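All protein chains of the complex are present and in place, except for one that has been dropped.
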Amino acid sequence: MSADTLTRATIGTGHAHFGRLLLAEWTKLRTVRSTVWSFVVLIVAVIGFTSLFTALTVGQWSTMQASDKAQIQLDPVPQILGSGLFLGQLAVCVLGVLIASSEYSTGMIRSTLLASPHRLRMFAAKAIVFTIPVFVIGEALSFASYEIGKAIFSGKVPTSLSDPHVTRAVIGSGLYLSVLGLFALAIGQIIRHTAGAITTVIALVLVLVPLAGLLPGNLGKHVSAYLPTNAGQQIIQIYPKNQILTAWQGFGVFAIWTAVLLAVAAFFLVERDA
Amino acid sequence: MIEVRDLVKRYGDTTAVDHLSFTVEPGRITGFLGPNGAGKSTTMRLILGLDRPTSGSSLIDGKPYRDLPDPLRYVGALLEARAVHPGRTAFNHLLYLAQTQGVPKSRVNEVLALVGLDTVAKKRTKGFSLGMGQRLGIAAALLGDPKLLILDEPVNGLDPEGIVWIRNLMKTLAAEGRTIFVSSHLMNEMAVTADHVVVIGRGKLIADTDIEDFISQFSQHVVLVRTPQPEELTRAVTALGGEVTARSDGALMVSGAEAPKIGEAAARDGIVLHELSPQRASLEEAFMELTKADVEFHAPDGQWAVQPPGQPPTPVQDAVSGSLAAKALGGDDVR
Partner (left out) sequence: MTSTTITGYDQVAALPEPKGRAGFGGALRSEWTKIRSVRSTVWTLGTAILLTVGISALGNWGRANHSGATTAQLAHEDLIQRSMFGIILGQLVMVVFGALAITSEYSTGMIRTSLSVQPRRMHPFWAKLLVISALAFVVGEVISFASFLIDSSFWRGKGVALSLSSPHAMQAVIGGGLYLAGSAILAFGLGAMLRHTAGAITSGVGLLFVVTILASFLPDNWQNHVNKWLPFNAGGQVWATQHVPGSDLGAWTGFGVFMIYGAVAVVFGALLFKKRDA
């Protein structure tokens, strides 16, 4: 160890204001290799699978049933974006949870809270720093996948961004993923336990909420339509699955669910022991 | 300055911190002592705003930790157990902390060099040894050049050179007027480091005094005498009101009488002395004696060796520690 004495750190005011917290959270995000790699793998997987599945469909075009062909031609966007969106959901759920829960599993929350005892500000910074890359990458991937799918499909399945609602659906994919990321982050922060939170989010998003479609009767249909991801996915549909909520209404409901969960998470963060 | 006022923390039925009040003054090193389970770590976490107290408050220069606008420039804290992400490099771990308070990158490199981790700055902390992890924690605490240092077991895992280094660091910083609050179990280390001690047991305050007073108050005074005339000396000492025990190597252990008086008595009676040395009690002995009643986790027979072998506790010392324990415990066992 060095025998030098300390030198004074002479900088600015030194207050932990919001801009600095944002920078710190960004450093945290970009300096863990597995996080960065996850985004890379996601991009590769989405582009790869979209290309693969659309190419396969085109390859088999001549042997397909007329009714199947007609269905794809009617609504090509789910066919193109579907696989990528599905993978994106999974990735965003896991990453969102980890951003929050890994602070607890590694014990790092203590360092973080010592540096930023203003917990609300830290949580807001964390949420923003996570959502921006998800949004940017989500939108980029949506448009990229769409263009790739459109190119591969050309001749067989005509589609274009100027077709009714197509642009909204493509933009909506990225928006949906961004809100889903925040949804997962909130749950990760509330549960604080990696395995439990990941399971909860995946169970909710991939199993429970879709299963709600089986709820009986008119009441069941309404309840199912207002559940978070069911409502959120309205924004990706060109021909809406349920007529109870329109595209933007559905997205709004999902956003409200997420906002409520984030508020709960923030409350627990501020009140609970580290 | 750290002020703790009537701090209470309960977890369900257990009271970890029980109406604790003390002040940590700047310009000196205050040792925070207590048996395992006494509530030291809990108290530190409460001071640092990591946990919420059940009641009471703790203030750092008049403000609760959570209200400090630039905490890292105010307080440098090192708590036990690592608080790092194994997949992140040492440099990046300090970087994100530094960025919250606008501390420049150059400072990060400075503290890494200071603690001797500059060669592994770009290595992921996953492979760090205990000592390296500890040094990283110390580096983090020093990042903002803080006015206060709150350290929980800082020498844990450090090699001898590191132990000496941190001791000197604390002394230097204290001399500059900063507040140093350090908890440790290493009594010998504390004895040469601390100026003042705060001792707690089972969540309650037991002592809050300067270290010299602490040692002399709660330990026994024994004087070692070597003489070719043991019987004469024993007579002389007994006349003074002291007690003599013979040690196996021929030395006489005298308690209840001070060295100058023994010397004068010997000189008066013409007794030759080969050695007359007061056995300065150690902080360890003082601590053991004081916290005997408050140890949470006892060894099976509950006996701790405090006195030299064969020497029963003197009535005077027993009365002091007994009454103190009684005062601290309110006359009854806490549970």
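Going by the order they are written in, the chains are A and B; count residues from 1 in each one.
Simple rule for what comes next: a residue touches a chain if its C-beta (ideal position, glycine included) is under 8 Å from a C-beta of that chain, and two chains touch if they have at least 3 such contacts.
Quick caveat, the model's predicted, so the values are computed rather than measured.
A.B. asks: Which listed residue, A:Q65, A:S160 or A:Q243, touches the chain dropped from view?
C.D. replies: Answering carefully, the residue with contact to the hidden chain is A:Q65.
A.B. asks: One chain is left out of this view; which of A:T159, A:T194 or A:Q233 touches it in the full complex?
C.D. replies: In the complete complex, the chain left out is touched by residue A:T194.
A.B. asks: Can you work out which residue in A:A16, A:L29, A:V77 or A:L98 touches the chain that's missing from view?
C.D. replies: Final answer for the missing-chain contact: A:L98.
A.B. asks: Extract the touching residues of chain A with respect to the undisplayed chain.
C.D. replies: Here the touching residues of chain A are 49, 53, 56-57, 59-60, 63-65, 68, 79, 82-83, 86-87, 90, 94, 97-98, 105, 194-196, 198-199, 202-203, 206-208, 211, 214-217, 220.
The criterion applied here is as follows: only the chains that are shown with their structure count from here on.
A.B. asks: If you average the CA atoms of chain A and of chain B, how many Å lie between those two points?
C.D. replies: Going by mean C-alpha positions, chain A sits 50 Å from chain B.
A.B. asks: Please give the residue numbers of chain B that touch chain A in the complex, ascending.
C.D. replies: These residues of chain B touch chain A: 45, 48-52, 65-73, 75, 77, 79, 81-89, 92-93, 95-97, 99-104, 107, 110, 113-116, 135, 140, 142-145, 161-162, 165, 172-173.
A.B. asks: Name, in rising order, each residue of chain A that touches chain B in their complex.
C.D. replies: So the residues of chain A touching chain B come out as 1-2, 4-9, 11-17, 20-21, 23-25, 27-28, 31-34, 102, 106-111, 113-119, 271, 273-274.
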